[in-house]
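Shown here: the complex without one of its protein chains, the others still in place.
Here is chain A:
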Amino acid sequence: MKEFRTLLFLDWFRGIFEKMGFDYPALRRILQVKFTMDQRRVPTVFQQQGKKGKESKGENRFIKSLWIYALFGLFIIPFVLIGENYIFQMSIAFSVIMFIIMTSMISDFSVVILDIRDNTILFTKPVEKKTISLAKTIHVCVYLFFLTAAMTLIPLVVALINQGFWFFLLFLAGILLSDILIVVFTALLYYLILKYFDGEKLKDIINYVQIGLSIGLAVGYQVVARSFEFVDLQVAFTAQWWQVFFPPMWFGSLFEWVLNGDNTTLVILFSVMALLFPFAALGIYIKILPTFEKNLQKLNSHGGKRRKKSNPIGKSLMKLMCYSREERAFYQFAHYMMKNEREFKLKVYPGLGFAIVLPFIFIFNHLMMSSFVDLSSSKVYLSIYASLIVIPTVVMQLGYSGKYKGSWIYKVAPVERHAAIHKGTLKAFLAKLFIPLYLVMAVCFLFLFGMKLLPGLIAVLVSAFIYTVVCYKLLSDGLPFSESFDGVKQSDGWKVLPFYIIIGAFIGLHVLSLTFGYGIYVYLVLLLVVNFVVWKYSFRD
């Protein structure tokens, strides 16, 4: 097993650990094993790129992912540099820092905090429990240190040069304090969830945070790039009492108090909270840690009593969309798979989120250049076609599953024609994921552009149906949910690019139809016919 520099560094403190009664060799060995295992794990920020890549012998993938965080760190610099309205600018800076650390803490370190294998593997060995707990804590802290350092190193240097030593010192202290706050808060969050819910619920919540992080990052690129145009630095900012619930404000206040000499009660109160709260939280954390470890056992339980709500609308929609009984069965099956498989959600939902945001970014760009009145008479609504880019990505993912081994059932079950499997799955995707999303967008668009858009929007939806089949026929050759995610190749991401041209063709036809009076209605009828033919005759086996 490999030697880690972190551990060599830790060796300097060996004496201290041993004096405190910890079994240092065991501690070191546990950490070494944990780090080795982490090398073989992929951080969420990289997960969207698909394939795990080759067996990298060298550095931890996490360490390699740090440059992304360094990049995020750059966004903080402007807030450090501009002006002396500290409470405003530093609250924003700390919001960014805390958001990113918090989300990656939940998405990537949960594996560390919630590893129940520790229980049977380590606790049965002749190693004291406190040594195991310490190993866990050090494990998390090491990563948190690297993450925070990567993100804040450059801003810290900039702060030192530009804002002086005291600002730098406050900044550093603030970062360390918010780190403590985040670790404790995450652990307490898990503790509370586990106390009242079972492990499945917690895994769901972690999953949604991971999805949120991915969407946040994808959308963040777009938004942050534009946001500087809005930031009005002349804003006269005063603290409000309700901001007490917003921890970044505490740290912003600290700067205002110390550097600007603001003596208002609220600013001082917030500053004191910034200093005291992390330590108070730490105290509570140490106190409840033993109960937390015990609650972790619940992660394994599957809390049986989840009653299924019957959904009459969903049922009748299914009957409307699927004629044969077989097709309905696969529709249901695909629906459950998409709903329950966390890995699938992690890969697909960020794309869905992006699809819903993209059209609005286009509209937004347009608004920057012209007026709102101008908007409703323009053709910017065609940007709704951008939401179709999610279809090839999802359709490609439909072939994969984390539990792909279960696909033997297709071979064993007496299914006459595979058409029912394909059609049921695609219809489930459209009905459960795409159409709800599209409806939300369509309502917004009707609101923005007026009711006259309705036939056009229906045409886009029908185009999406046709597009789904085309993508599926060209992109996917196996049965749904029947291959391992490990099989997703790096190059597969590029495979979807040519399919964007097809979207372009749809837009072209749409524009063409608009040049005739009532042309859009003719186009709509044509699309419906094509749609019928495509769905009926594409799946023949």
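As a convention for this text, contacts are C-beta pairs under 8 Å (C-beta built on N, C-alpha and C of every residue); 3 or more make two chains touch, one makes a residue touch a chain; residues count from 1.
Assume contacts and distances are computed from a predicted model.
Participant: What is the missing chain called in its UniProt entry, if the choices are "ABC-type antimicrobial peptide transport system, ATPase component", "Dihydroorotate dehydrogenase electron transfer subunit", "histidine kinase" or "ABC transporter ATP-binding protein"?
Facilitator: Going by UniProt, the chain not displayed is called "ABC transporter ATP-binding protein".
Participant: Which candidate, A:Thr124, A:Asn263, A:Ser377 or A:Thr515, sits in contact with the chain we can't see?
Facilitator: Spelled out, the listed residue whose C-beta touches the missing chain is A:Thr124.
Participant: I'm checking contacts with the chain that's been left out. Which of A:Val33, A:Ile205, A:Leu382 or A:Leu446 qualifies?
Facilitator: A:Val33
Participant: Where does chain A touch the missing chain, residue by residue?
Facilitator: Listed in rising order, the touching residues are 1, 25-26, 29-30, 33, 36-37, 40-41, 116-117, 119-129, 300.
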